[in-house]
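Shown here: the complex without one of its protein chains, the others still in place.
By written order: A, B and C. Residues from 1 in each chain.
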Amino acid sequence: MSKKMWRTAISTHIGTKALVRGYELEELIGNLTFTEAIYLVLKGELPTEKERKMLDVMFVATIEHSIAPPSIIAARAVISGGNSLNVGVGAGILAFGSAHGGALEDIMKLLQENIDKTADKIVKEYLSQGKRIPGFGHRFFKDFDPRAKKILSFAKELGFYGKYCKLAEDMDRDPLSYNALITRTIAIAYALKGITEEAEHVGVFLPNSTSSVKIDPISYFS
Amino acid sequence: MSKKMWRTAISTHIGTKALVRGYELEELIGNLTFTEAIYLVLKGELPTEKERKMLDVMFVATIEHSIAPPSIIAARAVISGGNSLNVGVGAGILAFGSAHGGALEDIMKLLQENIDKTADKIVKEYLSQGKRIPGFGHRFFKDFDPRAKKILSFAKELGFYGKYCKLAEDMDRDPLSYNALITRTIAIAYALKGITEEAEHVGVFLPNSTSSVKIDPISYFS
Amino acid sequence: MSKKMWRTAISTHIGTKALVRGYELEELIGNLTFTEAIYLVLKGELPTEKERKMLDVMFVATIEHSIAPPSIIAARAVISGGNSLNVGVGAGILAFGSAHGGALEDIMKLLQENIDKTADKIVKEYLSQGKRIPGFGHRFFKDFDPRAKKILSFAKELGFYGKYCKLAEDMDRDPLSYNALITRTIAIAYALKGITEEAEHVGVFLPNSTSSVKIDPISYFS
Partner (left out) sequence: MSKKMWRTAISTHIGTKALVRGYELEELIGNLTFTEAIYLVLKGELPTEKERKMLDVMFVATIEHSIAPPSIIAARAVISGGNSLNVGVGAGILAFGSAHGGALEDIMKLLQENIDKTADKIVKEYLSQGKRIPGFGHRFFKDFDPRAKKILSFAKELGFYGKYCKLAEDMDRDPLSYNALITRTIAIAYALKGITEEAEHVGVFLPNSTSSVKIDPISYFS
């Protein structure tokens, strides 16, 4: 039997049966929503009704990016050159990076690595070193981000408001003078973190996540 | 007031309010599933429950592409070079084209342009000219495609089985000898066609649709 | 001996020796200019001194695209999202297409397919059908394109001014009233055509050439 060079835990074929995370694809059609199927592929198991709802909340919160960000500009420029739809979409996705969407990943790491510190200590550390706190502040939403407010509210209602959400809100509510500058934009990230607290590959969940996601690089040459 | 060079009918901002197809984004969060939001963005209106269900059926049917197709190979090769997740995903999407995913668009056009002919006449025309009928036949599923069977079954149940579905099935059921060669793979396309019968930009719906989609190219230089 | 799924006529390895079009790579280093090496890879043989010079003329004529075209916008947007250099360059190249750079390919086809007609007849045909003649006219250079003038001048001097160049110039010089609208921009393409008159895969030469280049698609699924 030949050794396969590339392997995946996500799906396999047995004869003409396609299996996704152990479930027959045929049985999933008509029984899952798209959101449930995405959860299954990423996490390896079916979501509870609350997890499904929370994921829908987060996905719907991201459907609108207006006309200005790099991803949209790249997509439109490539289409305007006379290329097909898939090439424009591909180029748009290329534009996500550390400066566009990447803040979600950065704040998740910050929260994860500093979970045992107080919000006050973290903020003072960052500000005293002149470092920008990722995920706080938004060029449009100066006071607060309405999407973040909604997401946090659903996180509480559905039971996903955990220690990471709390730390992030504490950092925002802290009595220091920085709170005029920071908003709750990043709730998308930390509410999500609530769901995936134990997950190893948590970054994979983020639609915008990019650099240093802990995805196994394929040892192509070995 | 400055004239905007780029316009979109999909979304706009009024102050800090984001509007998607006329709905406040804030109100959509928690009230729509991801599938409903996709339908809204693409069609400009909310789906009925049956349209939502049919779309979920079609989306879930496409979640598994195994490890062999060009899109997966391109994605993995790019990641193996040491790039971030978004670059791999972008490269995967670039690989969709006339020979990978494009059959969905081709069969939709064929059905649309030949809707007044009989299945028998269409098939004879194609075979006599030695042309391949797009969307029929699959390298794995020699007898029938289980996904297509499911999709067609839901199309009937939910009321989306229209003249295009019928023509496609007639082409498959025709007493000619080609039916050993063709399967119902393309049901994804024609059931979808059932939903969007009157839509002008029907191709936009297809996740894999690529070339010659009737998207307005941006007159960038004019 | 195992059958190779993918094959190339361009290069091979024998032990630790890399062969490019039959030449040892080691021997090429220091003996060829980059332009000569590009010619070798594309055409399979070394250029004459005149062919090398003509190719340098054409390559240098394309080094400047200023800041406005889709390829530059896509590249800058992707870099501004926080991605590495290769991702920006890749995105820029994606933006070339039928509406950006593609005119070079279109005019080459037009000249090739209409070489037995007179310039007068071709122009009348296009204008009477309201079709735009590809490769003539430029948004910046209203009178003539200085790059095209130079390229044509070198094509004459170096002996590459053949029937395609002549037809294109005739179309430009024709006593009809369209000559105010058209320029000699496209000389890049037709001088090049002079070099490659007999070549089958002529499009491959064009840095900007894109759609319908006669490159063998890899029969990946067969």
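Just so it is clear, a contact is a pair of C-beta atoms (placed from the backbone, for glycine too) under 8 Å apart; a residue touches a chain by one contact, two chains touch by 3 or more.
As the structure is a prediction and not an experimental result, all values here were calculated from the model.
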item	value
Which displayed chains the hidden chain touches across the whole complex	A, B, C
Interface with the unshown chain - residue positions in subunit A	70, 83-84, 86-87, 94, 99, 139, 217, 220-221
Hidden partner interface residues of subunit B, rising order	69-71, 73-74, 77-78, 80-83, 87, 90-91, 94-102, 210-211
Where the unshown chain meets subunit C, residue by residue	6, 8, 11-13, 16-18, 20, 25-26, 28-30, 32-35, 37-38, 41, 53, 55-57, 59-61, 63-64, 66-67, 76-77, 79-80, 82, 84-87, 89-94, 96-97, 101, 140-141, 146-147, 150-151, 154, 203-204, 208-213, 215, 217-220
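The rule is simple: only the chains that are shown with their structure count from here on.
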item	value
When subunit A is superposed on subunit B by its C-alpha atoms, the rotation angle in degrees, nearest 5	180
Proportion of interface numbers common to subunit B and subunit C (over half same, under half different)	same
Chain centre separation in whole Å, for subunit C relative to subunit A (CA means)	42
For subunit A paired with subunit B, centre-to-centre distance based on mean C-alpha positions, whole Å	26
Chain centre separation (subunit B, subunit C; CA means) in Å	34
For subunit C, residues that touch 2 or more chains besides their own	70, 83, 87, 94, 99
